[in-house]
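Showing chain A:
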Amino acid sequence: MSVSILESLRSIAKSAVISGPDGVPVVRPDSAEAIAAVLGHASEQGWRARVEGRGSWMPTDAPADFVIRTGGLDRVVSVAPADLVATVQAGATLETIDQSLAAHRCWLPIDPPGGDSRSLGSVLATATAGPLRHRFGPVKDHVLGTTVVTGDGRIVKAGGIVVKNVAGYDLTKIQIGGFGAFGVVVEANLRVRAVPAARALVVATGTLDLLLDQARLLREAAIDLASLELCSPTLLGGDRWTLIVQATGTAPGVAAEIDRVRSVASGASFEGLGPGQASRLNRAVAQAALDGPVSLRAGVLAAGTPDLVDTLGETIGHRRLSASLGAGGVRWVGNPTEAHVRALRHRFAEREVPLTLERAPWAFRRAVGHFGAFREGVRPIAARLRSTFDPKHVLVSAIEATE
Partner candidate 1 sequence: MTGTRGGFEALDPCVHCGFCLPACPTYLATGDENDSPRGRIHLIRALERGEIQPTDRALVEHLDACLGCRGCEPVCPSGVGYGRGLEAARVRLAAAGRLPLEVRAILAVFARAWLLRPALLLARWFRATGFPDRLSGHSPIQFLLGMLASTTAGPSGSTPKPAPATRGRVALFRGCVMDGLFGHVHEATRRTLAANGYEIVEVDGQTCCGALHDHAGDRAGAAALAEANLRAFAGRADFLVVNSAGCGALLKDLPHLIPSDAARALAAKVRDVTELLAAAGPRPGAPLAERVCYDAPCHLQHAQGIHREPLQVLNAIPDLEIALLPGFDRCCGSAGLYGVLHPELSRAILGEKVAAIAAATPQPSLVLTGNPGCLMQIGAGLRAAELPIGVAHPVELLDRSYRAAGYYH
Partner candidate 2 sequence: MAPANTDRPDPGLLAALGAIVGPKWVRSHLTERRPFEADGLPTHASVPMAVVLPSSREQVIAVLKLLAERNVPWVARGAGTGLSGGALAGGNAVLIPLTRMNRILSIDPVRQRAVIEPGVVNARLSDAAAPFGLQYAPDPSSQTACTIGGNVAENAGGPHCLKYGTTTNHVVALEAVLPDGSLARLGSPHGEPWGPDLVGLFVGSEGMFGIALEITVRLVPLPTTIRTLLADFATVRDATEAVGSIVAAGIVPAALEMMDQACIAAVEASIYAAGYPTDAAAVLLVELDGATASVEAEAALVHELLRAHRARGVRSAETATDRARLWQGRKKAFGAMGRVAPDLVVQDAVVPRSSLPSILETIGTIGRKYRLTVCNVFHAGDGNLHPNICYDRRDSALADRVARASAEIMEACVAAGGSITGEHGVGADKIDYMPMIFDSTSLAMMCDVRRVFDPANRANPNKVIPIHACREWREPQ
């Protein structure tokens, strides 16, 4: 069967089609139209497709009749520094994007787990944000518009390329954190920032309680920070917890805020890192998220974080844990059982805290689903949306658990 799929894909996709390692055909389209042609055909034939970016966050081991690699769509289409917007293809890596933006003195303040090598598409599909979400918000805040190919090969545009826009329904939102169930994002219009004049990073280490306390003091003092991230001992390979504080802005502003951090702190000392050290540390935090087969994130508010971190510690261990103690949200990387995830979800649900599965081997995803049990009334909407964007369920995704 694969052979015939391979052949018909070759005739439809006007781009390279190869036979992948496991004999599954791999298409590497270089345009939205090419993806649309392939998916349109797959939808008619009832084939199942797996969409892969760089192959670390979206399911690369899911059974499928063929694979779509977005690596062919890796261009930064345009950067408009005066408007602080850029148009980027979904297969482009953050590294590529950063380089193009830097040439225009622009910056995309997204620092997701996994780091620079990730494709934009995977960051959007998983809505994985890093420490900078403290100041710059979740992934969706950076996306002004998208071009998406639906499961049945329609090319749909939503949003626009201006920073403020309410024309039509905000369909971009469905794609961000949609885990690929609602189409293939081929291009996004991003809101970018001017490179800040100054950046600073300071760290404190100590016990969990000490650092939670420091973070609370900083929060109460309303210090203007870019990030306030707590990292577990295992995450950074030591025996103490680490609190990483970043500030961005004008030089005097950054200096003043870091001074305030030091004056508000009590019982902990914040050590400044030079630019090289700082970016090594940031990279280490991002990379650590790959040091385990499963990545979970808990949507918890800063005030509820201490409790939640305790619960995680008691049940599945702190492992590689990081938490934004300002914006909220805890990420945990390790090797839990499916039963663990179910039990935790159950406990967290009582506190209105969702536990989202960001990354896991396919069988695990399939079993527990990315979201677990939905809240009241959401399941039918999600199911109908899926059928709207992908009527034949061509796109392989685990937005619903099998259980």
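Things worth noting here:
One rule holds in what follows: contacts are C-beta pairs under 8 Å (C-beta built on N, C-alpha and C of every residue); 3 or more make two chains touch, one makes a residue touch a chain; residues count from 1.
Selection criteria: all candidates are chains of the complex that A comes from, given by their letters.
Computed from a predicted model, the values in this text were never measured in an experiment.
Contact annotation for this complex: of the listed candidates 1 or 2, chain A touches only 2. Residue ranges of chain A in contact with candidate 2, taken from their complex: 80-85, 127, 137-138, 140-141, 150, 154-158, 160-174, 176-178, 181-182, 193-197, 222-224, 249-257, 260, 297-301, 303-304, 328-329, 352-354, 356, 371, 374-378, 381-382, 384-385, 387-389, 391, 399.
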